[in-house]
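Have a look at the structure below, then the notes.
All protein chains but one are shown in place.
Then we have chain A:
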């Protein structure tokens, strides 16, 4: 996890607000480094994490998390992390070799227009299983957390926007309201916000719908002045509800640079390349 990001968000693995829906979004940029931050953050906070990874393989997250100080294989063995590797499971749906059991998480790929019910059932079984059967396992984990990387690839696979919004609503109800856990989702968008893209109704609509449902949004964009090798973009933080102290502003903008072992955030114009 990135310490500068923790100080900006005013959280730490020991104390964070439960029951939050955090949305990571990007526009013509790549916000996946934030997913790595939240993954290591919640694992260090001893929460039970359900990670739905739809675009990268397990070893990718494992390699990055090792640099951030968390071992995903150990977390999986201990039962703290439930990892759905979407790529691997999708192959068995696209190219069925033998009879597959029907209760697979990615079986919605057979008929994407029907919705994401199977995926929701997988999420529900993994998060509810933790708090329900606590007596059997040796260690008690904290509140459950759902991480999704990323949601907009579901649109590319043929799922309707409404189905994805329904799925996120169901997840939010189960994880945030009932179990007081957190949900972090990554959504990616391609077009310009101002132009009226009739074609991009899908991902714009999805982003707007998810932003409405979330209570904290981190929006990653490129620099408005163009491409720079030393500043990789800017992050816009947007809080929906005021926290108990109520001191901070609802919106903040920071610029960032991604290094090998972390990400540094700085106020606009204070990059080391400029000063």
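Following the convention adopted for this analysis, a contact is a pair of C-beta atoms (placed from the backbone, for glycine too) under 8 Å apart; a residue touches a chain by one contact, two chains touch by 3 or more; residues count from 1.
By our rule, contacts and distances are computed from a predicted model.
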- Of the listed "tRNA (adenine(58)-N(1))-methyltransferase", "Elongator complex protein 4", "Histidine-containing phosphotransfer protein" or "Nucleolar protein 8 isoform X2", the name UniProt assigns to the chain that isn't shown is "Elongator complex protein 4"
- Message: Please identify which residue in A:203, A:217, A:234 or A:255 touches the non-displayed chain.
- Response: A:203
- Using the touch definition up top, pick the residue from A:16, A:33, A:83 or A:237 that touches the left-out chain. A:33
- Note on the structure: Touch rule applied to chain A and the missing chain gives residues 28, 30, 32-33, 36, 55-60, 62-64, 66-67, 71, 73-74, 77, 87-88, 90-91, 94-95, 109-113, 152-153, 155-158, 188, 190-191, 197, 199-200, 202-203, 227, 229, 232, 258-263
